[in-house]
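After this line comes chain A, so read on.
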Amino acid sequence: MTSEEIIKKIKTDQGESIESSEVNLGDSVIFLGKEAAYSVLEYLKRDPDLDFDYLSHISGADYLNEDREPRFEVVYELHSIDKNHSIRIRVGLDEEDPTVPTVSDLWKGALYPERELFDMFGFNIEGHPNLSRLIMPEEWEGNPLRKDYPLTLEDVTFSYNREFKQDLVKSKPPTR
Partner candidate 1 sequence: MTVTDQGLLEREKDSMTLNMGPQHPSTHGVFRVVLEMDGELVDSAEPHIGFLHTGIEKTSEAKRYVHVIPMTDRLDYLSPPGNNLAFCLTVEKLLQTDVPARANYLRIIMCELARMASHLVWLATHALDIGAMTVFLYCWREREMILDLNEEISGVRMMTSYIRLGGVAQDSTPGWLQSVRKFIEYFPAKIDEYERLLTRNPIWLDRTQSVGVMSREEAINWSMSGPVLRASGVSWDLRKQRPYSGYENFKFEVPIGKNGDIYDRYLVRVAELRESREIVKQALEKLPKGPYKVDDNKISLPNRKTLKSSMEALIHHFKLVSEGVSVPKGETYVPVEGPRGEVGFYIISDGSNVPSRVKLRAPSFMAIPGMCRMMEGCFIADVVGIIGSIDIVMGEVDR
Partner candidate 2 sequence: MAFGESVMQEYFFISLVAVFALVLVGALLALSTILGPRNPSPQKLIPYECGVVPKEEAKGRYPVRFATVAMLFIIFDIEVVFMYPWAVSLGQLKLFGLIEMLVFILILGVAYVYIWGRGGLEWD
């Protein structure tokens, strides 16, 4: 099915819980609210002729600089192995409590990407079997991939564009 048909089908079946949808550069993209996320994802997986049975990836995004209302966003990319079409679901999360329900019972492959979201962005994943730091060391404080976390560049001894790098150097955690 082409992108337009997918979106039309989803709109007819789940019309009210879809905030908006678009065909962005040929890919079908739908925007969801936090509450409706799990039900729509389950529908996408269970529906016989959509049949999105393959989870490609889950990634987080932080729109701090673009002053969008929901600052964070979780992006699911799903493929359908037999029907060979894909969809991208973007779920907006606000800053105070960025929580999103886990989809690890729908796709087992979601276990690690969701833990990475918790580790890198600080999102709280409800119902995740083992939510703990995955990539950073256990006692690391802060979530590195947020926009307000500094890149902590060290002052390089010989650098020609020093002022470009200066604003990225905010605080420097102690090197172990």
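Convention: a contact is a pair of C-beta atoms (placed from the backbone, for glycine too) under 8 Å apart; a residue touches a chain by one contact, two chains touch by 3 or more; residues count from 1.
Quick note on selection: all candidates are chains of the complex that A comes from, given by their letters.
Every value quoted in this text rests on a predicted model; they were computed, and no experiment measured them.
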Complex member in contact with chain A (any copy), out of 1 or 2: 1
Contacting residues of chain A [partner candidate 1, same complex]: 24-25, 27, 53-57, 59-63, 65-66, 75, 77, 81, 84, 88, 107-113, 116, 133-137, 144-145, 147, 149, 151, 153, 168
